[in-house]
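Presenting chain A:
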Amino acid sequence: MEAPMTLQGELDALEADILRMGEIAEHSVGRSVEALLERDVALAQAVIAEDDVIDDLYLSVDRRLLQTLALQTPVAGDLRLISAIIHINAHLERIGDMAVNISKTLLSVRDLPSSPKILSQLQEMGDVVRPMIRTSMEAFSRRDLDLCLKLPKMDDPVDRLNMGMYKEVAALASDPLLLDWGMRMNMIARNLERVGDNAVDIAEQVGFLLTGEFREFTDASHEVAPRG
Partner candidate 1 sequence: MTDESTLVPALTGALAAGVATPETAEIVFDIRNLSVLYGTFLAVRDVTLPVHRNEITALIGPSGCGKTTVLRCLNRMNDLVPTARVEGEILYHGVDLYGKDVDPVEVRRRIGMVFQKPNPFPKSIYDNIAFGPKIAGFKGDMDAVVEGSLRRAALWDEVKDKLKGSATALSGGQQQRLCIARAIAVQPDVILMDEPCSSLDPIATARIEGLMRELVADYTIVIVTHNMQQAARVSTRTGFFTVDVSEDGHRTGTLVEYDKTEVVFTRPSDPRTEDYVTGRFG
Partner candidate 2 sequence: MAVTTTDVVRRNLRRQGTDWGGLLFEGALLFALLVSLGFLIILVGQILVQGLALLAERGTSFLTSQSSSLPGRAGVSQALVGSLMLMLFVVATAFPLGIAAAVYLEEYAADTRFNRFITVNVRNLAGVPSIVYGLLGLAIYVKAMSGFTGGASVISGGLTLAILVLPIVVITASEALRAVPQGIREAGYGVGATKWEVVRSHVLPAAAPGILTGTVLSLARAFGETAPLILVGAVTGVFFTGSGSLVEKFQGAYTSLPTIVYTWSKLPQAEFQKLTAAAIVVLLVMLLTVNGAAIWLRNRYERKW
């Protein structure tokens, strides 16, 4: 017979699962970029298969969030935590999907030529977004507002590289196969930029959890948040 549910017990379990999802998601992003750089088809397929783990966790967390809300009627900090976890759960699932997209893109371009310069830029993007995921997760687990506020600044190079990717790809116009490859790489850059955005969103949620106020750190329409 299972022990009766206590609110604190449930919250602790949900938080533990979110942190685990964060680890797996960050790992998947890293492996998908690695597969891309090494042209490692088996690794890419492994990333795609492992997304099931993230999806299962996502569904489990979602179901238990609903149950906790219905049965325990949390308020105040507990309610903000539930709200934050609802959003973070979705963002991590999205990050997992981005890793799958990157791996699927590799599978479709594995026989095409590549440009080392573009690959190194993508590697650079990957090297920035992975710490972003890690930092936002750590901000959550340590309840650290200062860490949250670091995220927008970490996103700057990712945005810059993503914007620059278009010009780099355009420069490949002379070689049709390379151009084809390059346009897919543009999509991968977009995916990595989305990963970065999701990490910033996670930090926003943690900021809400800690302060009770929701502030957009980065807004497509205008700059809002303080920088670092």
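FYI, a contact is a pair of C-beta atoms (placed from the backbone, for glycine too) under 8 Å apart; a residue touches a chain by one contact, two chains touch by 3 or more; residues count from 1.
The candidates came about this way: all candidates are chains of the complex that A comes from, given by their letters.
Computed from a predicted model, the values in this text were never measured in an experiment.
Novice: If you had to name the candidate from 1 or 2 that touches chain A in this complex, which would it be?
Specialist: 1
Novice: Per the contact definition, I'd like the list of chain A residues that touch candidate 1 in the complex.
Specialist: Interface residues on the chain A side: 1, 3-4, 6-7, 66-67, 70-73.
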